[in-house]
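Let me begin by handing over the structure; questions about it come next.
Note that one protein chain of the assembly has been removed; the remaining protein chains are unaltered in position.
Now for chain A:
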Amino acid sequence: MEQIKEYFHIAVRSIKTRSLRSWLTILGIVIGVFLIISLLSLSEGIKQTINQQLRSLGGEMIFVMPGDISNIMAMFTSGTKLEKEDIEAIERTRGVETVLTMSYQSLVARHGDEGKTVFMSGLSWEKGIEIMEKFQGWSLKEGEWPTPGKRELVIGSQVETEVFEKPVKMGSEIIIKGRRFKVVGILNSLGSKQDDSSFYLDLSLYQDLTGEKRGTAQMAMVKVKDGSDVNKVAEDIKENLLETRKRRVGTDVADFSVITSEKMGDIAGSIMAVIQFAIVAFAGIAIIVGGIGIMNTMFTSVRERTREIGIMKAIGAKNSAVLTIFLIEAGIIGFLGGIGGTFLGTVLAKSIEMYGQVHPLFYFSASITPGLIIFGLVFSFVVGCLAGFFPARQAAKLRPVEALRRYE
């Protein structure tokens, strides 16, 4: 132990002597670890946020949308709707308890003198409130739920300050297509920028405003009866929809997406897995490059210090002593790089998280766990030692007389 302490001392001295090169080498590791820590913590944070949102969907929900989920843009822009017959078909499917229909569209809203295009969602309050509270995690920060049929609005948490210059308050008047609406409730954050900057109103009022045919909708959320198999119900809904379409328009091509929240989770999960894999792969490459940097520095160091190695061996250093000194040196470089990288990575991840809170694109937290930090430090130390091993072994194997003779 006494000896290791002294070897450590010698290694530190040697790093200090070559400070510029040492720092450049450390920088190589810093970049690698920085990438790993920041990207992993952010992707882990995104994953957690997604999971949280999915959990708030509740396990027993089925979402029915026209179009194909795998082509999201086409789905939202196609303008296809769930017709009245479609909704009825969903409602009469076995195992379905409640069908909550929703529509959404961008409309111009005026607050004071200012007009802005905003996202409006229409949903039936009568059926809707309970489901939204229970399964979508909706809750009011202020005010109350609107009375069905009255021209009242609930706004997302960001509408208050982010949408109009003039803050929107409880009781503020919003004019949409010449009709006056009163803000009666403000929601707590729902976890996405789009949801939080939307306006919510009763579906029938929404349809009056937009001219959408009564009884139709853009999307339906289905609550399944207790004890029913969600996947089975989803299958049945699909079948019923297909049959309805066939009967009505004589085509057996029905383009619907019927997705359970579980499946949504699977989709999100597999996307995240791909992203994380890519992150680990790229950061891994960065670390390998950093490791090669250490190896290069250590080889140079061994060459430069051949004479020193010769001296140490002449005055009684065993091979293992020389090996240990060089390994410690490489380990320190790796470890310092790890500290720097972990620190910078944490700072970056936390700044992005803070930026996301101030200018919300989407909410996510950077997940920096003690485990991740320890991983960053240990990993970089190990990379340092591994990269230092071959140079160290080369140093240890030098014959004292050859080492002393060199550069004479």
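Here is the rule we go by: a contact is a pair of C-beta atoms (placed from the backbone, for glycine too) under 8 Å apart; a residue touches a chain by one contact, two chains touch by 3 or more; residues count from 1.
Everything that follows uses one rule, which is that contacts and distances are computed from a predicted model.
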{"item": "Per UniProt, the name of the complex member that is left out, chosen from \"Putative transcriptional regulator\", \"Pyruvate dehydrogenase E1 component beta subunit\", \"Ion-translocating oxidoreductase complex subunit G\" or \"Lipoprotein-releasing system ATP-binding protein LolD\"", "value": "\"Lipoprotein-releasing system ATP-binding protein LolD\""}
{"item": "Which of A:Leu140, A:Ile311, A:Leu344 or A:Leu386 contacts the chain that the document leaves out", "value": "A:Ile311"}
{"item": "Where the unshown chain meets chain A, residue by residue", "value": "2-3, 5-7, 9-10, 13-14, 16-17, 307-308, 310-321, 399-401, 404, 408"}
